[in-house]
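Now for chain A:
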Amino acid sequence: MASNNMVEIRWHGRGGQGAKMACLLLADVAGLEGKFVQGFPEYGPERMGAPITAYNRISEKRCTIHSNIYYPDYVVVVDETLLDSVDVTGGLKDGGAIIINTPSSPQEIRPRLQGWTGKVCTVDARRISEDVLGTNFPNTPMLAAAVKVSGVLETERFLANIEESFKHKFADKPQLIEGNMATLKKSMEEVQLG
Partner candidate 1 sequence: MIRAKDINELTPWQDLTPGGEIYEAGTARDFNTGTWRTNTPVFHEEACKHCMLCIPFCPDSAIPVKDGKRLDFDYMHCKGCGICENVCPFPAITMVMGGVAI
Partner candidate 2 sequence: MSSRLSGNEAVAYAMKQINPDVMGAFPITPSTEIPEYFAAYVANGEVNTEYVAVESEHSSMSVCIAAQAAGARAVSATSSCGLALMYELLYVAASCRLPITLACVNRALSGPININHDYSDSMGARDSGWIQIYAENNQEAYDNIIMAMPIGETPNIRLPVMSCMDGFITSHAVENIELLETDVVRKFIGEYNPEHYLLKKENPLAVGPYDVSAYYMEHKVQEAEAMKAAKSRILEVAAEFEKISGRRYGLFEEYRMEDAQLALVLIGSTAGTAKAAINKLRENGIKAGLVKIRVFRPFPGEELARALAGTRAVAVMDKSEGFSANGGPLFAETRSALYDLKERPYMINIVYGLGGRDVKTEDIEKVFGRLADIARTGETHPVYTHMGQRSREEETA
Partner candidate 3 sequence: MSTVYNLKREVEKPTRLTGGHRLCAGCGTGVVVSGVLRALDREDRAVVVNATSCLEVSTFMYPYTAYMDSYIHSAFENSAATCSGVEAAYNALKRCGKVEGTVKFITFAGDGGTYDIGFQSLSGAMERGHDMVYVCYDNEAYMNTGIQRSSSTPRFARTTTTPVGSVGQGKKQNKKDLTEILVAHNIPYVAQTAPVGNFRDLHSKSYKAIYTEGPCFLNILSPCPRGWDYPMAMLAEIIKLAVDTCVWPLYEVEEGVWRLSYIPKRKLPVEDFLRPQGRFRHMFQKGNEWMIEEAQSYVDQKWERLLEHTGA
């Protein structure tokens, strides 16, 4: 279980949507900022489309725990349709928040959250991605929303550092950097807190 101002995040996505990549990217950027980080997917033989889970621990102190996260501070749902099949709010801490990729508002979506009474945040990551990149990569906008909502990283520094990370990651596809940066910023602007 988390302690010592450790932030624990649980990601829910579907295979192929990049939830794992966003999770590892968050670990990388947070690490770049001098935090102690863990980013790890929960693995099965799942393929494209199957529900997957990934986890982040971000802390000022090294975390040695290597179990999954059962009581997250934040939950990120990369695909709205998971709300019907996965207990996404399971174990979510009372003071925490759930961040969902949906065109709906927090008020509209809350009834689908099994009685969750805490903070609900929404962002239309699909539209943002399609508007900016011309295709549906919801993971980077969701990452931005998660950073904004959780405050686990300071926004401006996050944006500066992730650009560095992108330069490394997209070394052979530099044209993707600008678009991805734009989706991040747009998502941070648009995310609704409810």
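Simple rule for what comes next: contacts are C-beta pairs under 8 Å (C-beta built on N, C-alpha and C of every residue); 3 or more make two chains touch, one makes a residue touch a chain; residues count from 1.
Regarding candidate selection, all candidates are chains of the complex that A comes from, given by their letters.
Nothing here was measured: the structure is a model prediction, and the numbers come from that model.
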In-complex contact of chain A, chosen from 1, 2 or 3: 2
Touching residues on chain A, where the partner in the complex is candidate 2: 1, 24, 27-28, 31-32, 36-41, 43-45, 62-68, 70
